[in-house]
Every structure is written in C-alpha cells, then in structure tokens.
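Every protein chain except one is present and positioned as in the full complex.
Letters A and B name the chains as they come in the text, with residue numbers starting at 1 for each one.
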Amino acid sequence: MRLRELAARLCVAFEGDGARELDGVATLAKAGPRQLSFFANRRYRGQLSGSAAGAVVLAPADRELFPGAVLLSDNPYLTFARAAAVLHPAPPPAPGIHPQASVHAQARLGEGVRIEAGAVIEAGARLGARVVIGAGSYVGEDVVIGDDSRLSPRVTLLAGTRLGARCLIHPGAVLGADGFGLANDRGVWVKVPQLGRVVVGDDVEIGANTTIDRGALDDTVIGNGVKLDNLIQVAHGVRIGDHTAIAACVGISGSTVIGRHCVIGGGVGFVGHLDICDGVTITGMSMVAQSITRPGVYSGIPAEEARRWRRNIGRFHQLDELARRLQRLERSPKDDPDD
Amino acid sequence: MRLRELAARLCVAFEGDGARELDGVATLAKAGPRQLSFFANRRYRGQLSGSAAGAVVLAPADRELFPGAVLLSDNPYLTFARAAAVLHPAPPPAPGIHPQASVHAQARLGEGVRIEAGAVIEAGARLGARVVIGAGSYVGEDVVIGDDSRLSPRVTLLAGTRLGARCLIHPGAVLGADGFGLANDRGVWVKVPQLGRVVVGDDVEIGANTTIDRGALDDTVIGNGVKLDNLIQVAHGVRIGDHTAIAACVGISGSTVIGRHCVIGGGVGFVGHLDICDGVTITGMSMVAQSITRPGVYSGIPAEEARRWRRNIGRFHQLDELARRLQRLERSPKDDPDD
Partner (left out) sequence: MRLRELAARLCVAFEGDGARELDGVATLAKAGPRQLSFFANRRYRGQLSGSAAGAVVLAPADRELFPGAVLLSDNPYLTFARAAAVLHPAPPPAPGIHPQASVHAQARLGEGVRIEAGAVIEAGARLGARVVIGAGSYVGEDVVIGDDSRLSPRVTLLAGTRLGARCLIHPGAVLGADGFGLANDRGVWVKVPQLGRVVVGDDVEIGANTTIDRGALDDTVIGNGVKLDNLIQVAHGVRIGDHTAIAACVGISGSTVIGRHCVIGGGVGFVGHLDICDGVTITGMSMVAQSITRPGVYSGIPAEEARRWRRNIGRFHQLDELARRLQRLERSPKDDPDD
C-alpha cells in the first residue's frame, strides 16, 4: 500500500514520498524501506535517526528527528496500531464445523460460525454470527456468545457464562468456575453453592490462563472494553468497569469493585470487598488493602499515593543507615549527662 | 419449600410464618419474598432492615434487626450454605460415555460413571462409582479416582495421581506434572527425574489452573478436606494438612509442609523446606521465609506475627517523616556544641 493511501485510510497527514510502497511494520532497528515503524518513546531517539524504515509514524514535534517519509500523529502509537492492522490484515477464519467437534443438537449457532476440532458445545448454548470456537474449547450449557467473538484453542466457558460481541479469549482462560466460597463447621469447610454467573461486555480481551469465577449470588461482571492480560485471578462477585486494563498476574479478591478507565500493573493484589473509583492507576506488585475514592496513581504494600510510597521506599533503602544514626544520637555525650 | 420444612431439614429454629414458600437464595439487597438471604457481617446492617427477603438466616443476637421471618443459627453463613444447597440442588449428572471420548480398554470404570466428549482415559486408570470426567479432561495411566469425584472440563491428572472420594477439580488444574528438579553441571541444568506421585485425600476442591507437581522421590500430599483456590502452585514434595484452605495465587516451594486447619491468604509465597504447624493463618501477599511453630496469625515480607507487622508497616508509612525528624535532631544546636 502506498504511503499516501495509508495516510488517507488512517486520517493522518504524511510528509515525504507519498508513492512509497509499504507492506508491513517493524521496529525502528529492523524496519527496511518497505516497512513502517513508529517513534513514541524518546529513549529510542538514537534508533530513529539511523532507521532504514520506509516511513515512521511520529508526533509533529519530532518531525525534524527523522529525515525520511513520515505519518504525523498526535498519538503515534495509536496510529501505528491502526496501520499495523491495515498492513497485516488477519484473514477472516473460514466458517464451518469440524467433524471432530461435538455440538449439542440444542445449541443455536449464528451464521458463519466456525467450530474447530475437539471443541465441545453443550445444550442451550447460543453463538452469534461469525463466532469462532477454537480447537478443544468448551462452551457449557446456556452460554451466550455475541457476534464476532473468538475463543482461541482450549478456552473454557462454563455453564451460563455470557460474553458480548467482538471479544477475544486466549487459550487456557477459564470463565465461570466456582468461586472460593466456604463456610466453616467446627474446623471442616462446607462448600457454599456458587449460583451467580460470569457476564462479560463487548470488546473484551482476556489473556491466557486467566480465571474469572462465577458469582456466589450476584454475577461477576466484566465491563465493555476491558482488557485482561494472562494469569489473572478474578474472584466471585468482582466487578470491573468499562475500559479498565489489567496486566498479568493480578489477583482480585471477592466482591471488589474496580471502576472504569483504571490501569492496574502486573502482580497487584486486591483484598476483597473494596471499592476502587474510576480513573485509578495502581503500579506493579502493589497490595491494595483499602478502598480508593480519588483518581490518581497508587503504589506500595499496602498501596498509598505513589508520591508518598516513593519517598518512603526511598527511605527504606537508607533504613540501616538511619538506624545507625539514631544509635549514634542516643549514645552521644549530650544525651547522657552522666557521661 | 416451606420455611418450617427448611428449618427442620437444617436442624435450626425459625421464627415467623412457617408456611412461607422459599425457592431460592439471594443477597439481602436483591432477595424477594420467595428468597432466603443471610446476615453474617455487621457492615451490611443497613441492607438487612430494608431487605425484602422472604426469610433471613441470622444469629439470635441479631433477631431484632429484621422484622420478618428468620432462621436462627449460631453460624448463619454455614446454615445459609446448607440452605442454598437444599434450595438449589444440582441435578446428578447423567451417566454414560460420550462417543467422542477415548477410554482405554484397560481402564476400569465404576458404576454410574460419566465421561464427556473429548475426555481421554489411559490404561490402568480406575474410576470409582459415579465419577464424572469433564469434556476434554485427561486421566493418565494408573490414575485412581474415588467415588463421586468430579473433574470439570479440561482437567489434567497425569500418570499415577490418586484422588480420594467426593473431590471437585476445576478446569485447567494440572496434577502430577514434573516438579522443578534440576542439578547443575558446570552451568548446564540436568533434569532430576521426578518419581513421586500426587496423592489427594477425600473432599478436596482444587481451583482453576492450579498446578500440583508430583514429588521428586516422596509423594506430594494433599490432605482430606483441603480447599485450594485458583492459580496456586504446589511444588514437588509439599504436604498440606487436612482441612487447610488456601486462597488464589499462592506459591508453595518444594518440600514445605503446611499443617492442618491453616488458612492462607491470596498471593502468599512460601520458601521451600519449611514446616508450618497446625492452626496458622497467613494474611494475603505475605512471604513466609521461616518455619512457624506456634498457631496464630502471621503477616508480612518476610512474615512475622501479624501484630508486629501491623506496627512496623504503620511506621513504614511514616518513614520519610521519621527520617526528617532524625535529621532535625542531628542538626539541632544541642547536638552540635560548635554552633
């Protein structure tokens, strides 16, 4: 595709040779003359000037840093993401039901559905148009999946789970397993029946081996546009607001509510029954032990405002020295009139 | 079911209209006149008084907080768990072997076994009565499964694993993979054969995507009544005592022994070769780096008695301020006779 066509398609301006042919994307370091790259992080400035890329997406303010053809964007990473989708279109999966899939007679399949080998669809499941069920995936009783959603191979959606449209679920993800509900009878744990569902909105992506438990009584709810990375645990009754993104290895305990437009770093843990308001960022490996009522950036164990955490953790690294200084003061002659 | 019948079934007293019909359970906020709810946490007191629930399980001391019909119990959550099981009975799964399952001729199946589509049962496996093997699950050679145990879809039990009676294993759980045993030969890792098994007691529940490795030499042992949440790692040679409950995302390193009736919070990590006595509670995201010989509550990184941890972590949040105060003392005129 020519640079000028790509620019028009993405609704951005270009500078340089508009007839230049581009057929793919690559990093600044590896891109060749038929590849598009991007510059969004000043630390790669050295790579930019020497890049052999056919064109680079960058912000107007950085225009002078690259002599070649450019696409100009106030959000170069976003424009690059869209360009990559244009230059590397994923072929639509061919519809059809593999003979080695198992589809219950009482499942309802929309038009253009694709069901791969070894997939199992149970009674009462309803699949929208163009849904893809990857090899070996399991779609339990009465599961509902919206149009254009895709399960990768080996995904599990247990009975009653609802998935919106245009979702993408990666291998090993498990939606709808029982929550960890236990009552104690003189030392012996008694299972509390888990009667809620998992309800997922539209445009949600769920990472490999992430687990989302069904609610105990109320549903576990994942809002529209939520993005979950790999190996995340979402316990029963959790609610995650629209357009919140959560990195890998996060654990969210039961009934905690996370607002909209939050960004949660990797390895963060949430205590149960918390309320996190909209617009909160939590940095990686923090432990969130209290509700958060003001948007902002939070860090630490337990989490506090990131600014305070940075100051305190900085002092932590001087702790041995601080303790020695304290000792010195205590022992100083002025502190002991008998000396 | 009428309230009076339910009370009789659960062996608890009721007050109010014993003829009231109940057909399900719900939260205080959502329950309607045909639903049972429960009150076990004083912070939901506001919801209790206004609840439209047909009846509420509560402690005798809280009787006056709700004007309607009640079930009285010293352990309302336990009574509620039992009531939920009565009001929402899970229909017994229909026995039978799905034509798309693969069952080895030398596997032995008890009466009433159910094997779903895509499940694989290898030679020498022995399944007790009424065992359910979910779709796509794998039961390796010589695996033994006790009566009434159920594997959800996509569970893996590798060769030699033993599971007791009435166990419930959630999707993606892996029992019997090789432990992480490595010897170093001048920089190159040499695999140490993992020759033990995973041996699981009766009434055990294992969460989604949890992994329990086989022992290197001795078995990895999970006691009776143990409850494991999702995404837990149990390394080779670990032993977990009866009726211990472990929340999600916990990692237990090799050969560590955890006692009976312990409660481990989410995200806790255990160093290897530790001995944790019976009756220990560890709060979430702690790192247990030493053996624990006294029952009690432990917290922190590394874990110490929770009381001490709370005091120290409280001071941590003042650390920057403490450091400034120390500086002030050091600089105060009295500290410097030359001033």
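Keep in mind that, in the parts below, contacts are C-beta pairs under 8 Å (C-beta built on N, C-alpha and C of every residue); 3 or more make two chains touch, one makes a residue touch a chain.
All figures in this text were calculated on a predicted structure; none of them were measured in a lab.
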Note to self: Please identify which residue in B:D17, B:D147, B:D278 or B:E304 touches the non-displayed chain.
What the structure shows: B:E304
Next item on the list: Based on the whole complex, identify which of A:R20, A:H170, A:R197 or A:R214 touches the chain you can't see.
Entry: A:H170
Next item on the list: Identify the residues of chain B touching the omitted chain, counting contacts across the whole complex.
Entry: 100, 102, 118, 120, 136, 138, 140, 154, 156, 158, 172, 174, 177-178, 180-185, 187-193, 195, 209, 211, 213, 217-218, 231, 233, 235, 249, 251, 253, 269, 271, 287, 301-302, 304, 308, 311-312, 314-316, 318-319, 322, 325-326, 329, 332, 334
Check: What residue numbers in chain A mark contact with the hidden partner chain?
Finding: 25-27, 30, 75, 77-78, 80-82, 84-85, 88, 90, 98, 100, 116-118, 134-136, 152-154, 168, 170-172, 205, 207-209, 225, 227, 229-231, 243, 245, 247-249, 261, 266-267, 284-285, 301, 313, 316-317, 319-320, 322-323, 326, 329-330, 334-335, 337
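In the analysis below, only the chains that are shown with their structure count from here on.
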Note to self: Taking the mean of the C-alpha atoms as each chain's centre, how many Å separate chain A from chain B?
What the structure shows: 26
